[in-house]
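I have placed the structure first, in the form of structure tokens, so that the comments after it can refer back to it.
The complex appears here without one of its protein chains, the remainder shown in place.
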Amino acid sequence: MRDEQRRKERLDRGIKVRADSLYALMSWRELSYLTAPRLLLIVGILALPFLVPSLYWQRVISVVCIYALLAVSFDFLAHFVGLVSLGGAFFIGVGGYISALLNTSLGVPPLAAIPIAALGGAVICTVMLLPCLPLRGVYFAIVTLMYPLLLMRVIEAANIFGGTDGIMGVESFPTPRVEEYFVIGVMLLFLFLLRRLVNTDLGLVLRAVKDNDQAVKASGISITLFKALGVFISAFLGCLAGACIVHIYMWGGISLFALDFSILPIAATVIGGGGTLVGPVLGCFILVPISELLREFGTLRIVAYSVILMAFVVYRSEGIMNYGQRKYHQFERWVKV
Amino acid sequence: MSGEPILRVEEATKAFGGVLALNRVSFEVGEGEVLGIIGPNGSGKTTVVNCITGFIRMTSGRIFFRGKDITGKPPHKIADMGVTRTFQIMRPYYSLPAYKNLVIPLFSPRARRTGGWRGGGRLGDRDTVGVDILEEIGFERESFVPYKLASALPTGYLKRLELARCLALKPEVILCDEVFSGLSMSEIASMLPLIERIQMEGITVVMIEHRLRELFRVARRIVVLNFGEKLMEGTPDEVMSDEKVKEAYFGSEEVEEVMTYA
Partner (left out) sequence: MMDILVYGTVNSISLALMALGFALVYGISRVANFAHGALYVVTGFLTWTLFRAAELNYVLSILLAMVMTGLIGAAIYQFFLIRVRGMSISEIIASYAIGLAILEGFRWGGFKGMTYTLPTFMQGSVILAGTPVDYHRLLVVLIGVGVVAFLWLFTHYTRIGLALRGMAQDERAALMLGIDSDLMAVVAMGFGSMLAGLSAVVLLPLGNIVVEKGYDVLIQAIAVCIVGGLGSWAGAVVAAFIIGYAQIMTVMWWGAHYQMVVALLAIIVTLILRPSGLFGRQKELEERV
């Protein structure tokens, strides 16, 4: 007579081989264990525009994806290169203004202006941030904090680029559907690319720069160069987001440098889970709709993000994604012994 | 020693506030030799390495590599020229597996220039080359050791990893900062052939050490530092029989007298 005993076994026990980072995939079930969450995310986001009721909410989805791009760029810079950018609005503003100017003054169509603005903006932002790269992280945070505040004042004071009124009459995308899917597509594309990047050799070097820059220097690699590369990538994404947003709102003004763009990516990253690159996207999907709902209350929403952000940073800094990943890998099932 | 010294330190002086960590230290390193630098704690040994490799800016003095003045150059440029170092407090990339640790040095401009990837070729796989280097350095290839996270490796392996990091750059000089510290006698015994092999490949080795007996088996010439000043230099025998050196290590003559009577 044999007692049938059961014990709990982690779902991923068969999958993980001795080396901690190698996954040997042996069956469809195990394959789906890994790919299901990813597919869910991608398909879910792609299907979203069809599931939402009104045009207003479809626009909200586009805005979410814009913020998501910015948040991913923040996460990348903070957790994979080690630089905290307190001024996402800087990238948005630069990218937005360039695209708006290209469109209104030179008549460049949106689908061409956006990539140019993203590239050009990235170059400009990287150059402007160059002086603080060899220094400690605090300086980078300070300078990124200041640039949007100051660019706002300069534009206002010198009354250039439309001054306080901004640049009107920016062309929008051909149709709302194009607008949505362009933005969603761009966001998913770069999310995928970045996740691939951080596991390449280049990505490893960037992560090493964050963790252990002395050893990297001793290996003959210039820290400043790679930090600049990281900033360039992050700025590219931010400027891309900014360029898209002026074409969505058909207007570009100093509100592109607003605090929203600085604080929301940080809050989204912290809440959604830093270091995962997907967490920030999740965080945006949570925070931006809330922000829309709170729009009537004026700047209360910024207070709300700040308080939530602070609470998360101080008390539970893991974030949803990290927590979720941990728990997902710890799912257990009963197995007959 | 033939011809020009590969490395020359000239009047290196470093003051940290009021403390003179190095006081006009000068010495030369011949190409292909193994030089030992010894001295009691606080004598400035690590500071010398930091100054040579550019991690610290000297107050005055110059460093010459193959006759070229490298004083004041940033550390990554000096490493790029072929002067590498290990760290006394080890700095592996803890969150990465051992072989991935080598991806970073293999990514550097120098590794690409000198074709440091023997197996991989120009577009080759840095992972494979990393495992190759680890094998040369003593990690057993067929086991899971090269694939373990650096945080899970014992000290002996980590020290070898530090050396591997330098070797990946195909250096001309390696400055080893207390590579033997923290190792047991047998571990050191297994490291010594490695150092000899490195020397046979033509790489100049400078070793900062506390473990004198083991050091003297590989080093032919020794420089002694004390309180930031060079006390003397010579062969191991000369150094060990020198009065000033004994005093520096063991204290004043009274201790000596006690020891002779005891």
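The chains carry the letters A and B, assigned in the order they are written, with residues numbered from 1 in each.
The working rule: a residue touches a chain if its C-beta (ideal position, glycine included) is under 8 Å from a C-beta of that chain, and two chains touch if they have at least 3 such contacts.
Note that the structure is a prediction, hence the values are computed from the model and not measured.
Contact with the omitted chain, checked across B:57, B:197, B:213 or B:244, is made by B:57. Interface note: of A:167, A:287, A:302 or A:320, the residue touching the hidden chain in the full complex is A:302. Contacts to the hidden chain, counted on subunit A, fall at residues 78, 82, 84, 86, 131-132, 134-139, 141-143, 145-147, 149-150, 153-154, 156-158, 213-214, 259, 263, 266-267, 270, 297-300, 302-303, 305-307, 309-310, 313-315, 317.
Going forward, only the chains that are shown with their structure count from here on.
One simple way to say how far apart two chains are is to compare their mean CA positions; for subunit A and subunit B this gives 43 Å. Chain contact summary for the complex, subunit B toward subunit A: residues 53, 55, 74-77, 79-80, 84-85, 87, 91-97, 100, 103-111, 126, 144, 147-149, 165, 168-169.
Subunit A contributes residues 18-22, 201-202, 204-205, 207-208, 211-212, 214-223 to its touches with subunit B in the complex.
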